[in-house]
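With one protein chain removed, the remaining protein chains of the complex are shown where they sit.
Up next, chain A:
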Amino acid sequence: MAASVTGLLKPWTPRVLLVRWSRYNPYYLEPEPRKEVYHIPETELTPEQKEERELKSVRPIKAATNSVTSSVFNDPVLSKFVNMMMKDGDKIIAKGIITQTLENMKRKQVEKYHKAPEVKKAEIECNPYVIFHQALENCKPVIGLASIQKGGKFYQVPIPLTDNRRRFLAMKWMITECRDNKHRRTLMYEKLSQELLAAFSKEGNVVKRKHELHKMAESNRAYAHYRWW
């Protein structure tokens, strides 16, 4: 539908420019935040890229959202985690907690590294980003359960999960675990760093929860044929 509407519209810029609004006229193009795209010299552009550039010079472009950066330190998974931690739209506090968490993890690992004997040094991972990603990977469930109604009763049926759903579940479990099941007086970054380090070495409550989900799915194998998709 968008394509046909686009064809009918004539080139124009509205009198009132829309920003901070996610519903745009389909005529608007997406912004390009990556720096590498603009550094390609004229000669090396493919015909499609040349066409795209010409199009961009005539069409209006949507305003970039706040979460989009051209920074080299930009990490989409981390941004998603920050958004999930955010309460009442306060991204500054959420981002602050995450940076403190990363710093805390790095400090703990570096101190552990300095104390470890020579042999063990190579195994200790000091990069907080690697630890974060690996911990999330370790928390992602492979198979999920859905509540499906058959003959008046609801059965927990094992179903495959999409990548996004798996990532969402891992992050959600991590955050709820830290908010609910820890000591009241510890700060969030401390709780998060402990939980992430535990998940990195496949221990801790979040990984346990993932295993329990897998066990439930395994025990409900018989109902797998209730799934019709």
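FYI, a contact is a pair of C-beta atoms (placed from the backbone, for glycine too) under 8 Å apart; a residue touches a chain by one contact, two chains touch by 3 or more; residues count from 1.
Throughout what follows, contacts and distances are computed from a predicted model.
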Missing subunit (named according to UniProt) among the choices "Two-component response regulator ARR4-like", "General transcription factor IIH subunit 2", "Ubiquitin carboxyl-terminal hydrolase" or "Small ribosomal subunit protein mS29": "Small ribosomal subunit protein mS29"
Residue among A:Tyr27, A:Tyr113 or A:Tyr155 that touches the chain left out of view: A:Tyr113
Touch criterion as defined above, residue of A:Tyr129, A:Tyr155 or A:Tyr223 at the omitted chain: A:Tyr129
Residues of chain A in contact with the chain not shown: 71-73, 99-100, 102-103, 106-107, 110-111, 113-114, 117-119, 126-130
